[in-house]
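What follows is one structure encoded as structure tokens, with my remarks underneath.
In this view, the complex is presented without one of its protein chains, the others remaining in place.
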Amino acid sequence: MSEACTSRELMIYTISRLLKGVRHVAVGQSSPMPAAGAMLLRALNQRDGLEHVQVSILGSVKHNSFTGGAEELFDCAAQGRLDAFFLGGGQIDGRGNVNLVGTGDYPNNPVRWPGSFGSAYLYFLVPRVILFREEHSLRSLVERVDFVSAPGVTDETVYRRGGPHALLTNAALFSFDREAGRFRLESTHPGYGWRDIRGTTGFSYDNEQCEVTTPLPDEATLSLIRGRIREELRECYPQFAGNMPGPG
Amino acid sequence: MSEACTSRELMIYTISRLLKGVRHVAVGQSSPMPAAGAMLLRALNQRDGLEHVQVSILGSVKHNSFTGGAEELFDCAAQGRLDAFFLGGGQIDGRGNVNLVGTGDYPNNPVRWPGSFGSAYLYFLVPRVILFREEHSLRSLVERVDFVSAPGVTDETVYRRGGPHALLTNAALFSFDREAGRFRLESTHPGYGWRDIRGTTGFSYDNEQCEVTTPLPDEATLSLIRGRIREELRECYPQFAGNMPGPG
Amino acid sequence: MTDFVTPREMAEMIPSGCKLGLAPDDYAAAPGLVRMLIDRGIRDLHVVCAPIGGMQVDMLIGAGAVATLETSAVSLGEAGGAPCFSRAVRDGSIRLRDATCPAVFAGLTAAEKGVPFMPIRGIIGSDVLEKRDDWKVTSNPFDDAEKIVVVSAIQPDIALFHAPEADRFGNVRLGRRRETMLLAHASKKAFVTVERISEVSLLDDEKMAAGVLPAIYVSAVAQLEKGGWPTGLYAEYPRDGQEIEKYARAARSPEGFQAYVRGLGSAA
Partner (left out) sequence: MTDFVTPREMAEMIPSGCKLGLAPDDYAAAPGLVRMLIDRGIRDLHVVCAPIGGMQVDMLIGAGAVATLETSAVSLGEAGGAPCFSRAVRDGSIRLRDATCPAVFAGLTAAEKGVPFMPIRGIIGSDVLEKRDDWKVTSNPFDDAEKIVVVSAIQPDIALFHAPEADRFGNVRLGRRRETMLLAHASKKAFVTVERISEVSLLDDEKMAAGVLPAIYVSAVAQLEKGGWPTGLYAEYPRDGQEIEKYARAARSPEGFQAYVRGLGSAA
């Protein structure tokens, strides 16, 4: 028996499940787990003879479908040629708002994060945006974000075909209902119960007393993560890949 | 003594004079004489150790400064990086309006020309637009064009830093006064007098009784046209170059 | 994923009535495939010239395949005016949407960027503007004193063009002719005929990659050698001026045009 599935491996696997059916997924800068999840779906589909998955990793030379510079990703999204993307967020609130800028008052935020990147745009145009935030805490999942980098919901005067699809943390998986503008707890990861989630989530959501456990990858999938995916990650995320379990 | 300067050679030489001082001149499709004039200025400046002249010939692989496709010419003009351009015109009128579309009523013009190309844009953005029309006749130089592909003058609510600089035909050279919105006869070519010009020009213009004769190229310039320029033209205009006087 | 098909199959995949984006003669025009469209009797096309048309467009018009023509010009270059185009203008058999080159690029750029319109300088005072109901004069939102034109997005259903090579993954090398790249980005699908098909990915060579249209935009590729003939293919082969002169003479009459097209059909 190999080493047990780590929390990160579970998240990588869960991301691959959330991406099922997409033809083209892009991954932003500094996003090793989303990159790994997208690579895993590509590898699984290839193994199983399913549809080809195009993975575009910003910052990668090898896993790059673009030849027009960074703006091509945004154009591609606007053209409807991009099915899924990931957003993180220092804070995420119950309406799906994302804050990548900082806590407290703008502009002199006491805690400042890098910035909004392409969130204020891609959140509107990419059908399946997966919110990914490892830290599941009252600090990260808040009632109302201090700064809206990108809003979760929009009225009908604004063109919008994309938005939040799911929220994945190190403890649980939520889906998002765009009509209601609310999250729904879908499963808790092994080691966490619904009460843990309720106690560490700063916003209200549906299906609070969820008893479903997030499924683990099978042995074959786990070896794929530890072998091929770990190797593919090395180009852009050498430190992250080095810290993953795997041969050698 | 070599063969006497032809009418086309005089026009090529005159174009090179009209371009004096430009750093970047572009030449559109199907414009062998403007191309030759621009090439001549480049060659003369090079010979005389003067400023380098960038010549961009649309449709040329060799004489091409662009790597972004045909739209780059227009962007470049908008950025102020293009000093001179040429426009022809089935009809040109006394206000500097240009018609590249056809005679009679649009859309079912009894005589239809190719179309407006980039005229409606470049005429606004390129400081020195040289109108070039070989045929000097009441048919080509009219009181009022049947269709305005590009207007000669514009009111102050519209951004405009470019416009007509001169009008060159096989018989005469006019300058254009942008304030007055009128042409001024500058010289007549050898073999034409001011009365010929008045009789064959359909619009009114200043300095009607002009006695200046358009200067001819000197012997060295003429050999440059018949040698290097003729060779450079061959790539894009093999038929035109073949019909020019020259060695071999 | 890119489909690899025969030229005849590709001609069948382009439906009558579609909005078809075409590249200029001597750059990336695909007269080889256009002849097959004529052979199969395609009709009611809305042709978008990006930004001008030449022999392939004149042939489509002569064959009665064009309902609407959106272009900044149609010309045979050194061989003169486009005879079928001029005839169709006179007899009113095509709906004309005259444009100016940068406005076509602005419309395609709007589609590329997924916005409904683009602003563009110039044009005001031109009769071209008067005839277009999909262009408007507005104010610069940052300076009310400035009037400026906005053009609406142009999104062809299919972009059709010819290129030097594709690889077996569907990437297509266009070189520096980026107006064709723009056309492909702006269109829902791109169909491409090529001289050659490379076994090696065209994206592997960093020096070449900037001129390569990625496979994500390319719906179908067909190998068709000399698919740009008798017009030229940029940086590969020049136009066949004699053949285009021959066409220009023949197409002066509808009968001459028919004879020319039939002649090509049997030779192909």
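Letters A, B and C mark the chains as written, and numbering starts fresh at 1 in each.
Just so it is clear, a residue touches a chain if its C-beta (ideal position, glycine included) is under 8 Å from a C-beta of that chain, and two chains touch if they have at least 3 such contacts.
Keep in mind that what you see is a predicted model, and the values were worked out from it rather than measured.
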- [ ] Kindly name the visible chains that come into contact with the excluded chain.
- [x] A, B, C
Open item on the list: Can you say which of C:M10, C:L174 or C:A248 touches the chain missing from this structure?
Closed with: C:L174
Open item on the list: If the hidden chain were put back, which residues of subunit C would touch it?
Closed with: 106, 109, 113-121, 134, 136, 138, 140-143, 146, 148, 150, 152, 173-176, 178, 205-211, 235
- [ ] Write the list of subunit A residues that the hidden chain touches.
- [x] 29-30, 59, 61, 66-72, 74, 78, 100-102, 106-125, 147-151, 154, 157-160, 237-240
Open item on the list: By the contact criterion defined above, which parts of subunit B meet the unshown chain? Give residue numbers in ascending order.
Closed with: 24, 51-52, 54, 61, 64-68, 74-81, 125
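By our rule, only the chains that are shown with their structure count from here on.
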- [ ] Name the graph shape formed by the protein chains and their touching pairs; answer line, ring, star, complete or other.
- [x] line
Task: By number of C-beta contact pairs, the top two chains - done: B-C
TODO: Please work out the Cα centroid separation of subunit B and subunit C, and write it as a whole number of Å.
DONE: 28
Open item on the list: Using Cα averages as centroids, what's the distance between subunit A and subunit B in whole Å?
Closed with: 59
Task: Between subunit C and subunit A, distance of the C-alpha-averaged centres to the nearest whole Å - done: 40
TODO: Spell out, as numbers or ranges, the residues of subunit B touching 2 or more other chains.
DONE: none
TODO: Going through subunit C residue by residue, note those that touch at least 2 other chains and give them in order.
DONE: 181
